[in-house]
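Left out: one protein chain. Kept in place: all the others.
Labels for the chains are A and B, by order of writing; each one numbers its residues from 1.
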Amino acid sequence: MELSGLLAALVFTSIFAGIYALLCLGLNLQWGFTGLFNIGIAGFYAIGAYTTAILTTPPSPYHLGGFQLPIPVGLLGALLTSGVLAYLIGKPTLRLREDYLAIATIGIAETLRLVLKNEAWLTNGVQGLRDIPRPLPGAFGRAYDLFYLGLVVGAIVVVYVASERLIRAPWGRVLRAIREDEDVAASVGKDVFRFKMQALVLGSMVMGLGGGFYAHYVKFISPETFNPLMGTFIVWVMLMAGGSGNNRGALLGAFIVWGLWSLSDLVTGLLPPPLDTRASYLRVILIGLVLQGILLKRPQGLLPER
Amino acid sequence: MLQLAVYGVISGSILALGAIGLTLVYGILNFANFAHGDLMALGAYLALFFKVGLGLPMWLAFPLSMLSTAFIAVGLDRVWFRPLRQRGAGVVLLAISSLALALILRNIIRMLWSPQARYYSRTIHFPFTVPLLQVRINWQQVLIFGVALGLVILVTLFLQRTKLGKAMRATADNFQLALVSGIDTERVVLWTWLLGAALAAAGGILLGMSVRLQPIMGWDLLLPIFAATILGSIGSPYGAMAGALIIGLAEELSTQFIPTEYKGAVSLLLLVVVLLVRPQGLFGGRRR
Partner (left out) sequence: MAGDDVILVVEDVVKRFGGVVAVDHCSFSVRRGTITGLIGPNGAGKTTLFNIIAGFYRPDSGRIWFEGRRIDGLPPHRIFARKIARTFQIPRELKRMTVLENLMLVPEHQCGERLFDAWFRPRRVRRQEEAIRRQAEEVLKFVKLDHLRDAYAANLSGGQKKLLELARTMMSEARLILLDEPGAGVNPTLMRDLVGYIQHLREMGRTFLLIEHDMDLVMEICNPVIVMSNGRLLMEGTPEEVRRDPRVLEVYLGA
């Protein structure tokens, strides 16, 4: 009994770690290999989750749709919308200095959150979307979480293999050249804008996919899920901890940081009422310090590039 | 319309106080300091501590908060950013690190002052109608605008007339050039933080007076002050002032055409337009 409870908790935690692993793989494509500074991850995560939710939920009087489409169609939609959003952000910013992209991505993530909150006809506003279907509900009984974990791991494997194949190919060599010195890349004939755009769009699509997997697991999403801390910042901590520029590092970082984060949640949950909320702020402060520690002491992360 | 324009000028003057510090740090240390908004929030809360916590009058709490925020910022630069600079960390890593600092500051504020909205006082200020203009305004708004304008004028004089101020502008404009022309850049860095943070605190306090204090206020300020900075060309304090005024006006006037909830998105819109049309900002020379 004890053991099965522990196992269930482990599977549950791993599902979320796996979803974050997807976000990390997406960010690695952008930051780790290309040097693109995206701090609006939450925006792509959110648009993926909302797209698939609207496409797959049963018809509802409270928001647009739902269209009750099959889940794979919803996930394809998530890939599409997050990719389009990335393209729209990339267009005005990718030719400019690197931090303009950062500011634009923050801006779009926050603006998207405003839209999600205020356009109730589309998203049901702050009440959020509910009744998002799970794949094969009834099946697998109590082992359902294990099944879902399998799906997430499957997605990770596909994304990992696809990403590795690109990175090892000349395409990845151009990206790394851009990261090191984009003038040099341009001087040997590479269309820097095109490659940056591809990396931005592909990475953001992976983030959108992560959002889709999130939505279909928790069944309910609201704008607050995709706040800057849980939607963006923690992904950066994961990637920096694991090792940017290394996809295995990205996976490792996601699982370690999410594991520690969940554990600290468990600990603070045991505290009596006034202290537990304070401790939750302390957790955020600690994770900020962890990131600074990594930047100072081991900027290459646990698994450095190669 | 005129009414909205008046509100726009007031909020623009508050934003200007934040944007000046941001643009100077951006120009001199060459990184996007995402903690600048939370520095403004910290200043606002320190004033709350002096006023409500210690019971000091506002005219004393205000400068005290500016002073302490300035010293905190210098301290933070020493322990937080300088070690990274010395490791040779790039622009982006510094910016990420500032994001971490922003979160830390915000959560310290939540811990010390609770996440609920707070107010400096519960006094209600009744508006009166300004003759001729037919604009309704209250005395507190007049005061806020007066203080912000006074500070902006003081800063302008400082940047124009003093040697240090000129050195600061030169360094923000071109760090390498300043280095070779014998400007003591370490001293400039120190004063940039002092000045930038003091102004940030002032902006935070004024915003707290005109609306309320909330731990998230720093994050909400971030996009407008960045938009003002880029609009006015990075490293140019006068540009930042003008940019802030434009943002403030655009935000208020936009409520005529779009729902008030989307005020926050106006900065993004203006930002994107500037990046598309004139990425070096309205006041910068062409680099390419």
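FYI, a contact is a pair of C-beta atoms (placed from the backbone, for glycine too) under 8 Å apart; a residue touches a chain by one contact, two chains touch by 3 or more.
Please read all numbers here as calculations on a predicted model, not as lab measurements.
Undergrad: Can you say which of A:131, A:191 or A:224 touches the chain missing from this structure?
TA: Touching the chain that is not displayed is residue A:191.
Undergrad: In the whole complex, not just what's shown, which of A:174, A:238 or A:284 touches the removed chain?
TA: A:174
Undergrad: For the chain that's not shown, point to the residue among A:8, A:162 or A:289 touching it.
TA: The one listed residue touching the chain not shown is A:162.
Undergrad: Considering the entire assembly, which residues of chain A contact the chain that has been omitted?
TA: Residue positions of chain A that touch the missing chain: 162, 165-166, 169-171, 173-174, 176-177, 180-181, 183-192, 195, 198, 202, 305.
In the analysis below, only the chains that are shown with their structure count from here on.
Undergrad: Report the inter-centroid distance (CA atoms only) between chain A and chain B in whole Å.
TA: That pair's centroid distance is 31 Å.
Undergrad: With touch defined as at the start, can you tell me which chain A residues reach chain B in the complex?
TA: 35, 37, 39, 92-93, 95-96, 98-100, 102-104, 106-108, 110-111, 114, 117-118, 228-229, 233, 236, 240, 278, 281-282, 284-285, 287-289, 291-292, 295-296, 299
Undergrad: Under the stated contact criterion, what part of chain B meets chain A in this complex?
TA: Residue positions touching the partner: 31-32, 34, 80, 83-84, 87, 89, 91-93, 95-97, 99-101, 103-104, 106-108, 110-111, 219, 222-223, 226-227, 230, 259, 261-262, 264-265, 267-268, 271-272, 275-276, 279.
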